[in-house]
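Note that one protein chain is taken out, while the other chains of the complex remain in position.
Order as written gives the chain letters A and B; numbering starts at 1 within each chain.
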Amino acid sequence: MSANLLEVESLGKRFGGFIALDGIDLAVAAGERVGLIGPNGSGKSTLVNCLCGALGNYTGAVRFDGRNIGGLSAHQRTRLGMARSFQLPRPFASMTVADNIRVPLVYAVAARSGVHMTNEQIVTRSAEMLALVGLADKARQFPRDLTQVEMRKLELARAMAAEPKLLIADEAMAGLSHSEVEDIVALLIRLNQRGITVILIEHIMRAVMTFSQRLVVLVSGKKIADGKPDEVIRNQEVERAYLGQ
Amino acid sequence: MFSPELAVNALIAGLLLGGFYAAVTIGISISFGILDIVNIAHPAFIILGSYIAYILNAQLGIDPIIAAIIALPAFYVLGAAIYQVYHVAFEMRGREALSGLAFFFGLLFITEVLLILVFGVDYRYVQASYVDQSINIGFINLPKRMLIPCLISILMFIALQLFLSRTFIGRAIMAVAQDQLALRLMAASPTRIKRIAFAISIATASLAGAFLIIIQPVEPSVGREYIGRVFAICVLGGLGSLPGTIIAAMLLGIAESFTSTFYGPSWAPAVSFGILLLTLAFRPAGLLGR
Partner (left out) sequence: MRSGIFFLVAVVVAAIVFGCALAINNDYVFFAGYTVLQFIVLATAWNILGGYTGYVNFGSAAFFALGAYSSVFMHKFYPMPIPVLIVIAAVISGLVGLGMGYLTLRLRGAFFAIATLALAVVLQTLIVNWNYVGGSRGAYVVRPATVAFLGNYVHYLFLLMLGLAVIALTVARTIEHSSLGYGFATIRDDELAAEASGVPTLRLKLIATTISGALMGMAGAPFPYYIGYLQPSSAFGLEYAVNSIAMPIIGGTATWLGPLIGAIVLGSLQQYITVTISSSVNVLIVGLLLVIFVVIAPNGIVGLVQSILRRRRYERKPA
């Protein structure tokens, strides 16, 4: 057992001849806020997909909460306490906003051993989640009626409803306005204060710098920097490979 | 009874059959393999091609292959029209999965039943000088009704492969599957490119239909036997790969030829489906897939 919630050891992933991830080592402590940046195509989303089990057949090891999770499918990892939001929101289009939140409550939370939830508890919990992200008044609407920022909030609320220990937010703010970005950053920090470890994958530097306690940089499938945000940002290699572009 | 002569003849018959299967499959390789449009009605359009070759042959005495070439433009237009409906009704609404499949399923039966209503369920065949002839080399028997479709089919493959790899529209078709944004930046409309590609896929059914009716007498429901074959070949060959398609077609042809030579023709239809199921279960990327 180690104190780290997530431990990634020389993780590699190839698509045919293309090496998307090359020997990534990463450790995230419980309660930490980590920012993950890198240029387009640097392997950020591939890393997320490998961690969450959406992509299989990777090399190396991923340990979560002291347990090797290699070979577990995506839903099993969600049940263990690893939740994600998608880069492009993927709501369940035929369901109301409230029902969208209900899915992880029924299938992730209530499926954990020793947990039993009555229907009333599920309804209450789903209302709490929507209130937390500020969508309480949209509960009965359908995803198609939401704005971009509301859709992102729904995406986060659905991830949060699974009661994760680790939340991986994959570009939760792309395409949002200045104030909307601040809105989401504040929300993520609020979630972190509730004890949830958060990995934020983001392009918007202002958001990453406000949010992160630690910054990890990926370039062409390799980790090139990992440390305090201001130090990483001054790192010459990072500047050259990423910010200098 | 196993004998080397029988085995060699079965092998050659299989290769010739495979050449024909390649022509039957190429349309699906384009529509399903490249464009991701699951056109399960394709075999019905092939039978339509057979009947058009039959009419032109019976009424005007035109050679079935020439007849198919005459009908090519009409098939192209039909394909373009079908794609237009498909695009507006399903692609734009994002309902390809369920409704799009049901659409082609409906087209399959409409075509088949219309042919039954017009021509009845009697078997039809064509007249051509080469239908009954064969070339004999030693104990090897090469029936011309198999040889000619096989050769023209290979020519058609080479032509399409050159078109896809050498021309602007051909390259755009190959690109449309991968990156629609890049295509838009090249000032090519993905919809137009897909329409052209789908129209070509349906046009190949005209020739494949003529081959079919040269090889065997045709009645409207024969097409259903080919649904499994074409998808088995397409998947086995690796989606969208023309060289893969031709190799897979030859393999299936040989497998079927051996099955009907040594176990009886009534078992042949199960071969392709067996191969399809095994491929899907163990190697869904196909033979040449990564």
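Keep in mind that, in the parts below, a residue touches a chain if its C-beta (ideal position, glycine included) is under 8 Å from a C-beta of that chain, and two chains touch if they have at least 3 such contacts.
If you're wondering where the values come from, they're calculated on a predicted model, not measured in any experiment.
> Can you work out which residue in B:Ala7, B:Val113, B:Ile135 or B:Leu162 touches the chain that's missing from view?
B:Val113
> Specify the residue from the set A:Ala74, A:Val123, A:Ala136 or A:Met209 that touches the hidden chain.
Going through A:Ala74, A:Val123, A:Ala136 or A:Met209 one by one, A:Ala74 is the residue touching the chain not shown.
> State which residues belonging to chain B touch the missing partner chain.
Considering the whole complex, chain B reaches the absent chain at 32, 38, 40, 85, 89-90, 93, 95, 97-103, 105-110, 113-114, 116-117, 224-225, 227-228, 231-232, 235, 266-267, 269-270, 272-274, 276-277, 280-281, 284.
> May I ask you to list the residues on chain A that touch the chain which is not drawn?
52-54, 73-76, 78-79, 83-84, 86, 90-95, 99, 102-104, 106-109, 111, 158-159, 161-162
Note that in this section only the chains that are shown with their structure count from here on.
> In whole angstrom, how far does the Cα centroid of chain A sit from the Cα centroid of chain B?
So the centre of chain A lies 46 Å away from the centre of chain B.
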